[in-house]
Every structure is written in C-alpha cells, then in structure tokens.
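As you look at this complex, bear in mind that one protein chain is not there, while each of the others sits in place.
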Amino acid sequence: MLVYSLLAGLLFGLYFSLIGLGLNLVFGVMRIVNLAHGDFLMLGAFLAFWLFTLISLNPIPAIFIVFVVFAIVGLPLYYLLVPRLLRAKDPEMLSFILFFGLSQVIEALATIAFGTSERSIPGGELGRAIVAVASLLTGHHVENGPVDIFGQTFPAAWVASGIASGIAVLLVYVYLYRTRLGYLTRAVMVHREEAIATGINVHRVSAIAFGIGLGLASVAGVFAPFMLGSITPAMGVEVTVTSFTVIVIGSLGKPLGTLLGGIIYGVSYMFMQSYYSSWANLLPYVLLVAILLVRPSGLLGRQVRRA
Amino acid sequence: MPKMLHHVTLILLPVVAAFAILPTVYSNHLLLFNFMIFIMLAQGVNVIYGFTGYLPFGYVGFFGAGAYGFSLMVIHLQASPLVALAAGAAAAVVLGLTLTPLFRLSGAYFSIANLAAALAVFQVVSNPNLESLTKGPYGISLSGVFDPTFAYGATLAILGATLGLVIYLRNSRFGMALQAIREDSISAGMAGINVVRERIIAWLLSALIAGLAGSVFAWYVSVFYPETVFSGEFTIFAIVFALFGGNGTVIGPILGVVILYGIYNAVGISTPQYFQLIYGALIMLLVLFLPNGLVSLLRQWGINVP
Partner (left out) sequence: MTRHAIFAGLIASVISVATTAPAGDAPKEISLGTLYASSGRFASISMPVHYGLKLWIDQKNAEGGVFVKAFNKKIPLKLVAYDDQSNTATAATLYNQLITQDKVDILIADSGSVLTSVAVPIARDHKMLLINQTGTGATFFTPDNPYIVLMADPVSSVWPKPLADFITHDGPHLGIKRVAILYATNDFTGTQANAVRKFIKESNSDVDIVFDQGIPTETSSYTVLLNNIKASNPDAVIHLGYASNDIAFLRNVQDSGIKFNFVFCIYPGLETELLEKNVGSKGLNYVFTYVPSSQIAYQSQFGMSLNEYEAAWQQKYGNTNVEFGFNSVAGYTTGLVLEKALAAATSLDQLELRKAIFSLSGNLKTLDGTFALDEAGAQIGEITPLGQLIAEGDHVKFVTVWPHDVSTGKPIYPRP
C-alpha cells in the first residue's frame, strides 16, 4: 500500500506540475494572478473532447493543436486586458478580481455552449499512443492496458500524462534558459522596470509568456478527462486553487520548482487518501498556508516582496 | 465630531430606518435580510481593503466561523440567541487572531493564503470525522431558536453598529492612520504610526463584522450545509460590491450593494441563463474602467463623498 501510494503520488504529482507550470510562468512574469487558469484548462479539455468526438482525433496529436490554439488566443487577450490593468493603483489585487470575472465569463459561455453534463474520453485512447510508441521502441506488439511499474499496476493514462508533464517541464526549462526570448523573459521576471529601462519590449515578452501559459494550461486540460475523471464547465475553480498550492510550494518563476511542488503535492495527497481519506481535501490548503508562513519563497527559494 | 454626527444622521439613520420600515410594505423579508448581510460584508471588506489595502480573498472564513460558532453554542450548550451571537462573533475574532501571521506576506500572497485558510476551515468543519461536533457535511438544523423577527431586529442593530464603525473610521485619526498605511507603510511607520498594531486592529474589526453577520445568518435561516456558509460567493460579492461602490468611503459599499445586488436579484429572477455571463463581464469592465468605484466618478464631478 505504501509503495503504491508513493508511485501513484509521483505520477499524479507530475500531472499537477503540468497544471502549475502555466500559472507559474504567468505569475512570475507579470505578477498577474490568473484566477481563470483552471477555466483555460477546462477549455483545453473540451477542445480535445470535441476533436475526439467529431474527427476521432487521438488526444496525443490533439495536444499540439490545443497548445497552438490557446497560445494564439493568449496574445490578443493579454493586450486587451493587461496594459490597462497595470496602469491602476493596485494591479496585483485588481488582477485577482479581473481574472475572476474572466473565469466566470468563460464558465458561463462554456455552460451555455456545452451544457452541464459530464463528458469523457475513453481511457483506452491514451493507451493506444503508448502502445504505438512502445511497439516502435521494443520492436514487438505491446498490449493496450494498464502499465506495470516496479510490480505495481497503473492506468496507462497516468503514465502518459506523467511523461508528457516531464517533457513539458523540460521544454519550458529549455525555453527560459536556452533561448533569447526566454532570457528576456527571465529579465522581466526579476525586475520589470529595469527591463523596460534596458529597452526590452516588456509587453511583447509578457504577451508571449501569457500565451505560453495559457497553452500549457490547455495541454494539461487534454489530460484532464483521464486524470480527473470527467470534465464539466464548472471544474475550473478547484483546479486553480490546487495549482496555486503547487506553484507556491515550489517557488515562483522556476519550472523545476513547479515540478517539485507538484510531486510533493501528489505524494502527500495519495498518502492522505490511503490513510486519512476523509481529510484528503484539507491537504492542499494546509500545505499552502504552511509553506507561505514558514518559507514564503518556496522550497527552491527566490526573493519575494515582503510587506 | 460634528462631522461624524452629520454622517450618522445622513447615512446611518436613513439606512437602518429604511430596513426597519420596508418589511411592513414588502413581504419578502429574506431578501431584505440578505441585503443587510451584504452591506455588512461589503463594509467589512471595506474596512480591511479600503483602509489598509489587503484583499481578504478568504473573507467568508469569518462568516462561516460566526455561523458555526453560533450554531455550536445553540446545539451543545442550549445557549440563548444573544449569547450565541456573542460566541459566533468571538469565534470569528479568534480565527482572525490565528491568521495574523499572514500579514508577513504581501499583496497576492496574502490573498491566496487567506483563501487557503478559509478553505481549510471549511474542510475541517465539514469533515465527517467531526460529525458529533459540527454535524460534518450533513448540515446544521437549529431548532428552538427559530425567531425571524427577533433575528431581523438583531440584524438591524448590527447593521447600525457596522455603519457606525465605518463612519468612525472615516472621520477619526485611526482611520487616517490606516489609510496612510495603505498608501505607503514604510513612510507611515516613520511618521510614528504603529503599523502592525493598527493593521491587526482593523483586521480583527473586519473579522468581527463578518462573524456577527454569519451568526445572525445562522439564526435567521436555521438550516444550512457547510457549503452554504463557506461559499466563495460571499467573499466575491462582498469584494465586488465594495469595489463597485468605492473603497475607503462609507456610502461606497452601500451603493455597491444596493445597485449590484439589486440587479442580481432582478436579473436573476428573469433571465437566469445569462446571469453568470453578465455578472462576470460586469466585474471585468469594472476593474478595467472604474477600478476606484462609483464614488471616484462622483469625486471627479466635485462631489465630496463621505
């Protein structure tokens, strides 16, 4: 039971790292609290669902389409909302409320368009992709079904999303630390005013980061029907709060921090489910408050404005 | 002093009188009651956000603490309603005290932590393991104290006290000190204001208001699930109403509640499907175009707003 919880927690936690990744980027770069993060995840999930239902597109290739769509959506959305917001006296607080409003608008539109019932994509679909890859790598046909890791069985979907999360974290890391755009992004993250002073087009960098952030959220959404059971327009809010826990644990602005935060969250949650199941939902909140009080800069440490 | 008296007669008395008289002509008392609750909550947010600049995104935690404080006193100790009201208020203040370490955090971190703390309280209260104490997720059903008239009257009194408090803040040195802290806490500290202490007092006052509101809510409705009194909607509505009307003033939150909550009930009853959409869009437009609330418009036209 212990080993199973540990491994399950790792996989589950990796998925939450993916969810937190986009939020981390957005908050780190713009100091904007995107309370609509979970709702973009929901939209990504629905897009994947419709792609599957209408043109039988497997979720794995759908990931790329979903990412591109929402990254592109992010750019005009940024220019529409953020510059005005930043001119106000207290942009951080107002961003809370602004993006909350956005989250309500998105949820309302989704409810009107899709209705309130639950939707899912059959679990076997992700398995097919793994089977295809595994067959290629091992040279012989692999069965589509649960996957064995160290003697414990897990749904194929969990393994697939774990791998995808790992890849996503890696890609973000490469973007931030190995590309020029990423370099500029990190500059803006550290000190916005100075970045402007050195001639960086802060709005452009931020807009791109925002787009990537939304894209990542929607990619996490593609895996949502498999990791979270079923999708409905109202699922966004809870996801947002949990993703905050993940990024706060791991410290802002660092993709590896989010990875760590997700894993810690996942493992603790699975342990709670095994031993204190009815208290399991208390965990993210207690973790969040505890970390903020004990080590507000997160486990990987980074300077945080103090009152 | 005379200014305060001025404000009391111009604002406090008419509002309380209105809510005292309206039940005689409009029989949906529960709606009037809800208006009063939201005015109180918006003023509570006003005290902490308008005066000190911290946004309590977990404000409903105090409301729920008050509701459960009241209910537990009635259920376990068969307390009379007024005693239970005091207990509910105390519960909220104690919760506020427990959360004061959060002030070490700034801006968004404070708000997120506050939200998490409120959700944590909710999870604890609604946990089935505590069923014998709090009735867990199965909800509270108070019998024996059901007295809507008395509860309504108590609400009137609490409303008056709340408005009185905000008027005091608006016109006193304490209130000015708070606003100084909001603008620039470092300079305020240098000017001799005890930043930490004043802030905590404001925070506890704000918690007290929400706690009283929660207690009297539990008294009035007498049947509720944990989700009802810990619903994020209370926080959101209170913040939006306060924001819409304008923070840091007395009539701002009142205006916000009367207009927006009024619209909510009118629209809600007639075209509900699009309700969430309208409300969400309204919030966005508000933040983008009128971040300082309606009273900022009035100020622009030269009217001095209390």
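Going in written order, the chains are labelled A and B, and every chain counts its residues from 1.
Operating definition for what follows: a residue touches a chain if its C-beta (ideal position, glycine included) is under 8 Å from a C-beta of that chain, and two chains touch if they have at least 3 such contacts.
What you see is a predicted model, and the numbers here were worked out from it, not measured in a lab.
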Filtering B:Asn171, B:Ser222, B:Thr235 or B:Thr249 for touch with the omitted chain leaves B:Ser222
Which chain A residues touch the hidden chain? 1, 4-5, 8, 12, 111, 115-120, 122-123, 145-146, 152-158, 226-230, 232, 234, 238, 270, 273-274, 277-278, 280-281
Mind pulling the chain B residues that touch the left-out chain? 27-31, 34, 123, 127-128, 136-139, 141, 146, 148, 221-225, 227-228, 231, 233, 265, 268-269, 272-273, 275-276
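We take it that only the chains that are shown with their structure count from here on.
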Interchain centroid distance [CA atoms averaged], chain A/chain B, Å: 33
Residues of chain B that touch chain A when the two form their complex: 49, 53, 55, 57, 101-113, 115-117, 119-120, 123-124, 127-129, 185, 232, 236, 239-240, 243, 273-277, 279-284, 286-288, 291-292
Report the residues of chain A in contact with chain B in the complex, numbered from low to high. 27, 31, 33, 81, 84-85, 88-90, 92-98, 100-109, 111-112, 237, 241, 244-245, 248, 278-279, 281-282, 284-286, 288-289, 292-293, 296, 304-307
